[in-house]
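Complex shown without one protein chain; remaining protein chains in place.
Labels for the chains are A, B and C, by order of writing; each one numbers its residues from 1.
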């Protein structure tokens, strides 16, 4: 797999935000800034964003992926049914990432990951994820889309 | 069980020392000082005392008990056969205590204790033992001797 | 400056003035009616209960006594989603952790007054057998049930509810027997909310402070406390202290006399000691200036509030050093974290271990003080030079009314906060660490900082950029967010091995 060029990334629109009643904006803002710098087209919703607002924004901007942050521990409650809401809204194929401190307390990451992929997220990212890792995964997941359009 | 009086304790002779190539004298010295203050008759052999010297001293002073300290981790090697040596020397009934950091590393105390009582020690004392606990055990173990002579 | 238009919230004009008792009664009645448990609140009964507690379970007294005796008390954070879990937790923190002050953190639904969601969280937690909420849903349980928590411990208890909407939670908490409450209008609204106006946040806390003063009228001195740690992310002392002063003036306006100031640690021994000293000095300076001569303002120092490393051994150093910084800095209490910080809410045991490690560090700090160190004195002077011009400007922008001045100042970026989620803050100020590990302002945004001061900040941060051979730009601020969470291989590699 090779990294995408900035030009290729410009055709990819990502919606970012922090879900639920969660105020932890720092990581989400740094992530958004970094992805923008790497060439992606970013729509930032900021902290304290209800699930519906992510979907509305994704529709409005014809986004390719939604990147949900959840840090405060209640993500497990907030993210339930997120994939279903996407499908209901006609976003059947949208790529869904979730990252942060997704559950309450220190739990085994493998279990947490499964819990979120079972919920319909394409990828879940553990606490401490750095931005280059996210870029790499996006490049991988959008390889086909970009080469398809190339 | 009631505590012995200082007068009763004066009839009890205890040999103390640190066994083997072990230089840790501090706890042993504090223990010896404390037992002396509480009325026991103490024979101190100090640090770096070979097993044979304990037994020699016990015979010479007609001691009632030997209190072996071992801190440096090699006590398990140094204390092997200590009870047999006592028996060979005719000290069949002498009370044997051992205390300190008896083995190498942090091991479950129950196991360590059994290892040393199996070797023939009447009591083994874990790291961090304070002197009043030792006095209490001595008083208990010599209750009958003292009331016998009373 | 023109006065702001009168908002409809509670139908009184917005200002720093004390809420009239008759108006307040109406406000309370409306507030308590918002959720069934509100009906259980009876301030007479509650005051009697507080008075029935031994002194050492009343935080107002405990903070004054600790200050008088030169102690540094320990306090953790902690909240779980059900009464049973919360009780176990508090007993563990009291006994196993030897906490001097026992907390109850509320969950984020409660903080956002989403009590239906909180109810769902309680059910889910019971079903899952583990907490699905990040705190205790105090409003849902109500004061009567919650009082069991106060009775389960032998220390004073404090409500930790990071919210701009504390109005019902504080009624429930005080009625239950909590004698401390953390939170304030400017600090929390700027750091914990997105679309709530600063004005509304201040109004909500004026309610809380007015309520605390009402307890005083009933003979119960509660401890109110200001969360000057803000967004927890590289807050330079001057910014924290500005919010301390503002929120303290607002609280004093409502009649509060026992008002703690919280500062997140910068993790620099000298800077933290200077910040702790100057927070109290400068807050008192403005309180006196505004005519409040009898407000007690002890300082609480908080374990590192930014991102933590993922290595527990590294975290242990942050925990222990946090005790050192608080005690040597002369803080009256320290709020602790644990080696689980980067992963999630700690288990009661990990939380208790963090408390004990901190407590030992406090013991080891003895009575050491840095007051006579020239570097400390320089730092104190620097903080004063940073704070005074801005604070004076804020008061000026409100024609002497700190509430109104604050709103204008936030709008204009005169008062600003780094990494704020709020739509009402510019959040243009950008801190970064300097060559010596001090937190400085790389960019002060629109804050009217003295040019000499900024010159100094820039010079120090530039030194760092040169030393690290990176360019002098915003990336320094981002790197400073990550810094203390980096692994040791990055922070101090073995210096000489061939690559």
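The rule we apply is simple: a residue touches a chain if its C-beta (ideal position, glycine included) is under 8 Å from a C-beta of that chain, and two chains touch if they have at least 3 such contacts.
Because the structure is predicted, anything quoted here is derived from the model rather than measured.
Although it is not drawn here, the omitted chain touches the following shown chains in the complete assembly: B, C. Among C:217, C:381 or C:436, the one in contact with the hidden chain is C:436.
Although one chain is not drawn, the whole complex shows that of C:375, C:411 or C:475 it is C:375 that touches it.
Within the entire complex, the positions of chain B that touch the omitted partner chain are 18, 20-23, 25-27, 29-30, 33, 46-48, 72-74, 76-77, 101, 103-107, 127-128.
Seen from chain C, the chain kept out of the figure touches residues 54-56, 62, 65-66, 69, 71, 98, 100, 154-155, 267-270, 309, 311-314, 316-321, 323-324, 328, 352-368, 370, 372-375, 436-437, 488-489, 491-492, 494-498.
The rule we apply is simple: only the chains that are shown with their structure count from here on.
Computed centre separation for the pair chain A/chain B is 67 angstrom, with centres defined by C-alpha atoms.
The distance from the centre of chain B to the centre of chain C, each centre being the mean of the chain's C-alpha atoms, comes to 55 Å.
Between the Cα centres of chain A and chain C there is a gap of 31 Å.
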